[in-house]
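Omission of a single protein chain aside, the complex is shown with its protein chains in their original locations.
On to chain A.
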Amino acid sequence: MDYSTQDNQNAAPGTLDAAKLNGARKPDSQSVTKRLQTELMQLMTSPAPGVSAFPSADGNLLTWTATIEGPDDTPYTGLTMKLSFAFPSNYPYAPPTVLFKTPIYHPNVDFSGRICLDILKDKWTAAYNVQTVLLSLQSLLGEPNNASPLNGEAAELWDSDPEEFKKKVLGRHRDIEEE
């Protein structure tokens, strides 16, 4: 399973070009690389439970794959979700583009995996990093923001029928390794 090709299809074209260039022409590409390396190191030395992330297999530091384990006491318990991170060339001054690769049934995630989370949009600051984003997403799984849903049905079910919600979650979930 090669994730990098999938990344190409899903990520915004501009960011990907920047990612591909990755070379010395960008004056700050050095600092992006350095920052990402540091973040990676941080993830490795002090891993948070239930989340992990790593650059893609082609060694391009600007695209990462992450894994979130569904937190206990949520409909997602026992499930493993894959995500893709694409970092812009001016990271960390702009947020990374984060998508769910694993099909997920969630009020704030649409069917192509796009996520509605304020810190990935206008609330982004350079103080966030991959780990904080992953932890926010993990908590989003247990506490969706039903005020601004991308998946209206899911938002409704979450409140009205948890049983049905859980069923939908399990129905939609597929481990992408199996594909």
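The working rule: a residue touches a chain if its C-beta (ideal position, glycine included) is under 8 Å from a C-beta of that chain, and two chains touch if they have at least 3 such contacts; residues count from 1.
Assume contacts and distances are computed from a predicted model.
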Identity of the absent chain, which is to be given by its UniProt protein name, from "Anaphase-promoting complex subunit 2", "Mitotic spindle assembly checkpoint protein MAD1", "Probable vacuolar protein sorting-associated protein 16 homolog" or "Small G-protein Ras2": "Anaphase-promoting complex subunit 2"
Listed residues A:64, A:87 or A:100, member touching the removed chain: A:64
Among A:56, A:89 or A:129, residue touching the chain not depicted: A:56
Those residues of chain A which, in the complete complex, touch the missing chain: 1-3, 34, 37-38, 40-41, 43-45, 47, 52-57, 59, 61, 64-67, 82, 177
